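Removed from the display is one protein chain of the complex; every other protein chain stays in position.
The letters A and B name the chains in turn, as written, and every chain counts its residues from 1.
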Amino acid sequence: MGYSLSYGRMNEILKELQQNYRVYAPRRWAGRGRYSDTDLIRYGEIAAVEEVVHDEKSDFSPKEIIFPITQPLFYFTEDEYRESRVDDQGLLIFARPCDINGIRRLDTMFLKNGDSEDSYYRRLRDKARFVLMECGTGWDTCFCVSMGSNRTSDYSLAVRFLPDHLLVEVRDEAFKRYFSQEREVEFTPEFVTSNPRTVRLPEIDSSGLLRKVYDLEMWKEYNSRCQSCGACTAACITCSCFTTSDLIYNENARVGERRRVWASCLHEDFTAMAGGLGFRATPGERLRFRTLHKVYDYKARFKEEQMCVGCGRCDDRCPEFISFATIINRLSDEVERLKKEASQEVAGQ
Amino acid sequence: MNHDLDIKKLRNHCYRQSKVPGEFMLQMRAPGGVIEARYLSLVQHIADTWGNGLFHLGMRQTLSIPGIKYEDIPAVNRYIKQYIQEIEVDLCGVDMEVTEEGYPAIGARNIMACIGNIHCIKANINTTALARKLERVIYPSPYHIKISVAGCPNDCAKGHFNDFGIIGLAKTEYDYDRCIGCKKCIEACAKHATGVLSMENGKIVKDTCCCVGCGECALVCPTGAWTRNPTKFYRVLIGGRTGKQTPRMGKLFLNWVTEEVVLRVIKNWEDFSAEVLEHKPVYLHGGHLIDRAGYNRFKEMILKGVQLNPEAMVAQRILWTETEYRSNFNVRPVNGVRAEG
């Protein structure tokens, strides 16, 4: 069912929704961008639909709403500990198709991997409902079509922002009541069907080939280019890594907490162990690790789909202009070359 | 040729005497060093028509055209009238009447600036915009003042060697919950700046005393935990100078002041100069004026009527360190004997 409504009406509905939901959308933080006089666009609660930045891609993904950057797990007192809590307010999140598809990857990690459920993820994820935002033509770093993540039907509402009104599709019965007064129109959202950027995915089909991929020269080039800042993984909708640590708020009161914060495999200490032991000492090796996770081994493990959804935020955020889309294509070319060489070797024997 | 030229007067109209008798170099102002590129054809026209075909990128970012014959100066002045109107009046809002006499004054020198945040990734401010606002404050004052504006504490604009060096600062603010404790900001601050960041309980603490406001932490932070406060802040250095007698680097006068404060302070310079020079606008580096008046008097006059913002810091005293060519006690002849001469 579709509706046409003014911004004013939508804001009234928003007020109603906010009795049951915290409503999050990409918002503009003026002047808070990486560079001076640039804006930061990231998720935050909104008070009016006009605040939604729908015509630019956000710097950070909505994952921080259900997988908070810093998340307390337990609170400790003198000799008690208590699980952190969340309220029962729902979460209504304005998101794009790639992000909604990306969250399915997070679900796989947090709810399926190891046949166990992460209850901290579960308790926020269960509360989340999505408002699909149309992308229009998309942006120059997007490659969602190549990753098959340009479409989704996993949303409660879908919205098209027009200059003086909005079109809303209500997919989820639970939201129908909010729109009962509105004018009905035919509306279903449109998805992008092509991106300026396409990627070719590598087909690594044997461990022998994987070994050769490890040893490719191309990774070394990134030793001088990548500064291991981890901006790519922080921006990524599908990166799910974290580190748990404890802290004491106050030495005397002996109270503290156990919490987790996001981690990045691009950071030098991601694998650091006691005694100075660690793995993947160079930026190139770490970038290889990330690349293979995104476009090879996640799929090798969970079968259905690649981890990367092609949102392109890693390319947008990399301060060194390292394009992940380019890495994927380079890797695919190398894999094809290696396969050809191998078949020539066999033929030549 | 005419050997009776009032070179002082010509100089006041921004024509500099050449070693070639009867020739002059015109120095056209380009406040902040940024103008539309189309003006370069105007420069070329002057150089080819009245100059010797050469063009000098002026040390203070003026567009300098040497080899102009004295007799051609009136024609050149007529020709640059429109440029002066467009740059000084239309662009910078300078309150002056544009005549056919060329530039009305040379006292307040061209304001220099690095490219700033219209281009540079490290910059914290729009140096061009500030230079233009300052031009309106100082021009066409007959009193000498040299200002340079830098986009960040790296000071590519060499504000340290100007009467006033104005440096753009970022007041970076920390979002505790967005921080993942990766230490990248700690490393960046230690490498590029003053190393005022450290880790406590997996999060960052800043020793605000000595943050130089470079913004490196905001540049490197992967999660946007460090961001710039959108308000622009400035550091003001004073009394820097080059020169044949006692060159010295400028010293910190104001820290963390707002643009409004900067503009007000610079506005007070004319009155201060007038007092020290007894209303005779002669050429003396600003530092010498401050020396004559003494820092305390300078401070009193320059801050007159200035409403300092709450974050502002003001130097309580200044420890100048000149290069003293007159004493030169650290320099000795190579073999212990001073060569005849």
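Criterion: a residue touches a chain if its C-beta (ideal position, glycine included) is under 8 Å from a C-beta of that chain, and two chains touch if they have at least 3 such contacts.
Methods note: contacts and distances are computed from a predicted model.
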Complex member absent from the view - protein name from UniProt, among "Anaerobic sulfite reductase subunit B", "Ring-hydroxylating oxygenase subunit alpha", "NADH-quinone oxidoreductase subunit G" or "Branched-chain amino acid ABC transporter permease": "Anaerobic sulfite reductase subunit B"
Chains in view touching the one left out: A
Absent-chain contact - pick from A:Met1, A:Leu124, A:Leu201 or A:Cys265: A:Cys265
Options A:Glu117, A:Glu134 or A:Glu221, residue touching the unrepresented chain: A:Glu117
Interface residues of subunit A (partner: the chain not displayed): 73-74, 76, 81, 83, 109-110, 113-114, 116-120, 122-123, 207, 210-211, 214, 240-248, 254-258, 260, 263, 265, 270-275, 277-280, 285, 292-293, 297-298, 300-301
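One rule holds for everything that comes next: only the chains that are shown with their structure count from here on.
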Cα-centroid distance, subunit A relative to subunit B, in whole angstrom: 45
Contact set on subunit B toward subunit A in their complex: 117, 121, 123-126, 151, 168, 170, 176-182, 184, 201-202, 215, 218-220, 222-224, 227-230
In the complex, subunit A residues that touch subunit B: 29-37, 40, 42, 59-60, 68-70, 229-231, 233-234, 243, 245, 247-249, 261-264, 267, 317, 319
